[in-house]
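Missing here: one protein chain of the complex. Every other protein chain is in place.
A, B and C label the chains in the order they appear, each numbered from 1.
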Amino acid sequence: MSTEQGAEVNTAIQRTREEVARLHAELTRYGLVIWTGGNISGRVPGAELFVIKPSGVSYDELAPDNMILCDLDGNVVPGSPGSERSPSSDTAAHAYVYRNMPHIGGVVHTHSTYATAWAARGEAIPCVITGMADEFGGEIPVGPFAIIGDDSIGRGIVATLDGHRSRAVLMQNHGVFTIGRDAKDAVKAAVMCEDVARTIHIARQGGELIPIPQDKIDALFDRYQNVYGQKPQGELQ
Amino acid sequence: MSTEQGAEVNTAIQRTREEVARLHAELTRYGLVIWTGGNISGRVPGAELFVIKPSGVSYDELAPDNMILCDLDGNVVPGSPGSERSPSSDTAAHAYVYRNMPHIGGVVHTHSTYATAWAARGEAIPCVITGMADEFGGEIPVGPFAIIGDDSIGRGIVATLDGHRSRAVLMQNHGVFTIGRDAKDAVKAAVMCEDVARTIHIARQGGELIPIPQDKIDALFDRYQNVYGQKPQGELQ
Amino acid sequence: MSTEQGAEVNTAIQRTREEVARLHAELTRYGLVIWTGGNISGRVPGAELFVIKPSGVSYDELAPDNMILCDLDGNVVPGSPGSERSPSSDTAAHAYVYRNMPHIGGVVHTHSTYATAWAARGEAIPCVITGMADEFGGEIPVGPFAIIGDDSIGRGIVATLDGHRSRAVLMQNHGVFTIGRDAKDAVKAAVMCEDVARTIHIARQGGELIPIPQDKIDALFDRYQNVYGQKPQGELQ
Partner (left out) sequence: MSTEQGAEVNTAIQRTREEVARLHAELTRYGLVIWTGGNISGRVPGAELFVIKPSGVSYDELAPDNMILCDLDGNVVPGSPGSERSPSSDTAAHAYVYRNMPHIGGVVHTHSTYATAWAARGEAIPCVITGMADEFGGEIPVGPFAIIGDDSIGRGIVATLDGHRSRAVLMQNHGVFTIGRDAKDAVKAAVMCEDVARTIHIARQGGELIPIPQDKIDALFDRYQNVYGQKPQGELQ
C-alpha cells in the first residue's frame, strides 16, 4: 500500500469510528437497548476492516477512540486505539456478515422488546402497514436458533437475509439483527423494525388484521427504494 | 399584488415557517414519530400557499429556513428558502386537503403506534371517554386504503372528514391524518388521537366498554367547542 | 380581619401558588397528562380559598402568578394575579370537594391512560399488590357517570370517597380524581393510582390474580399510614 493509500484508509477508519460511536446514541434514544446490551458496527470503506462497539462498556462512555477495529475474521487489529479491550461478544456474527455480504456496510444487533417478543415465538412479523412495505418490502423473517460459540449466528443471518428484501431478521429466542448499506442505514432498520413489531403486535391484540395485497406491497417497496428522500444528498432516508 | 400586500404575505410566510418548524417538536415530545417519519404543514394566511416539512430530514435539523413553501397544487415555489430540497412525500395529500377544505389551516400525518394499530384492522375508535367526546365529538373514522402516487390519499381524507366532527382519520393499513383550523390545532388533534387510541385499546383489552349515550356526547362536544379555554387569547385549547 | 391576619393569608396564598404551580411538573414527569389536560388545586391554609391551574394554558407556561385564586364556590377572586384568565374547567368539581370535605387540602384530576381505561369499563381496580394496600387500603372505587355543567362531578367524587380509604376515584367514562391532605399528597395519589392501574392491568392480561387476604390489607394500610416515612419532617411520603 502506498503512503497515500494508507492516509486514505486512516481517514476512513477515523470517520467510521466517529459514525459508529455517534450512532449508538440512537439506540438509547429509541429505547432499543438497556445497560451495555446491543451493538453497532460499520465497515471501513476501501479496506478489509470494520469498527465495532467494545464489550460490556456503558453507553455513556462510548467514544470514537474506544470503538474497536477488527479485520473481517473478527480479530482485533493489534495496537489500534481501543485494542486493549475486547470487542462486542457478537463480533463473530458481524464479521461473518461482512465476509459474506460484500454490499453490506453496517450491522446492528439489539434485544429490543417487541422484536424480541416475536422472536421468542419464532414468528415472522406480517406486513400489514404501508410504512413496513416501504421499508422492508414484506414480512420480517425469522432466523434459526443459534448460540454464541461458532459461526452459527452469522450463518443464520446471512442464510435468512441474503436475497431477501428485509434488512432485519428475528433470530429465534434471541433478538434482532439488521443490516444496511452503511451503519446508519442498519440503525434505521433496527429503529423501524422495533416500531413495526410494536405496532403490529398491538394491532393484533385488538382483532383481525387486514392484509395488504402483494402488488401494493411491491409498488410501495419499489417507490420507497427509488424515489423517497433527498436525492441531492445522495441518501435515501 | 401591491408592495404592501407582498410585504404582508412575506410576513405571513415567515410566521408560518416558524410555527410549522417549531410544532414538529411536539411530535417527538409525545412520541408520535420516529426517525424522519411524520409531517406537519400549515396554510399561509391570506395566500394560496402552504409550508411543509422537507422529505427525509432529521427532526433535530428542522428549522424555519428548511421548511418548504408550496402552492396549493403541491408544487415547490421556485427559489424560496429550502426549495433545493424535496418536500415531504405526503405533500400531494396535504395540498389536496387545502384545495378542497378552505376552512382548514393545518394538516398533520403520523404513524403513531396505537392509531396505526386501529388502522391496521380498519376499525374506527369508539367514543367511550368524555375527553374524546370533547375533542372529536364521537368516533374517529377509518378512511380507505390508498397508496402514494396520485390523489387517492387526499381524496380519502377529504371524503371521510368533510362534514364529520372528527379532525382525525385513520387511513386503513397506513396511519393517521389530522386537520385543524391552523397547524397547532391539527397537531393537538394528532396528540389527542394517539392518546384516545391508546387508552381505548387498553380499556378494551380488559373487558367490555361502557358506551356514552349519544346525547351526552353531543352536549360535551358542543360545550367544548364553544366554552373551553382562554377566550381572551381567542384560542380554544 | 386584622392587618396581621391579612399578611398571614397573603403569605399562605403565595406559598400555595408556588406549590401548586411546581407540582404540575410531576404530572408531566410521570406522563399523566398531555397538552393542557389535567389540573391540580391546593387549599390555602387558614382561608376559605383555593388555588387552581388556569384553563387551556400549556404546562411549559405555568407559574405561581398565573395560578388562579378562587373562593370555595369556585368564583375567581377579582383583581388577584391571574384573574384575567379562566380557571380550569374542572374548578366547580374541585370547589365542591373543598366545601364538603374540610380535611382535604388538595385535589388532582387527570385522564392518565391506565386509570382512564379502568374507568371506561366502570371497573374498580382490585387490591392485589401490597404497595396498593399501603397507599389506598383496598380497591380504587368507581364514581358515577357525570358531565360538566352542574355539581354532579363534585357530588360523585365526594359520595364515593367520603369515608373511603382510597384517595382516588375512577369517574366512569372520564378519568381519575384524587384528594389528599395537601396538594402534594393528592399528586402522590394520582401518580400511585396510575402505577397500580397499569401494573394490575398488565398482571391480569397474563392470567389469574392472587387476592391478598383482607386482614393483611388492613395491616399494611394501618402500618403505612402511621409509620412509614420521615416523621421528623412531619410528612408521610
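To be clear about the criterion, a residue touches a chain if its C-beta (ideal position, glycine included) is under 8 Å from a C-beta of that chain, and two chains touch if they have at least 3 such contacts.
Values in this document were obtained by computation on a predicted structure and should not be read as measured data.
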Chain not shown, its touching partners among those shown: A, C
On chain A, residues whose C-beta touches the chain left out of the figure: 34-37, 54-57, 84-86, 89, 111, 113-114, 116-123, 145, 147-149, 172-175, 201, 204-205
Residue numbers in chain C that touch the chain omitted from display: 30, 128-131, 188, 191-192, 195, 198-200, 202-203, 205-210, 212, 216, 219-220, 223, 227-232, 235-237
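Here is the rule we use: only the chains that are shown with their structure count from here on.
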Fitting chain A to chain B on CA atoms, where both chains share a sequence, rotation angle to nearest 5 degrees: 90
Chain nearest the overall Cα centroid: B
Distance between the centres, which are taken as Cα means, of chain C and chain A, whole angstrom: 46
Mean-CA-position distance for chain C and chain B (Å): 33
Contacts with two or more other chains, residues of chain B listed in rising order: 205
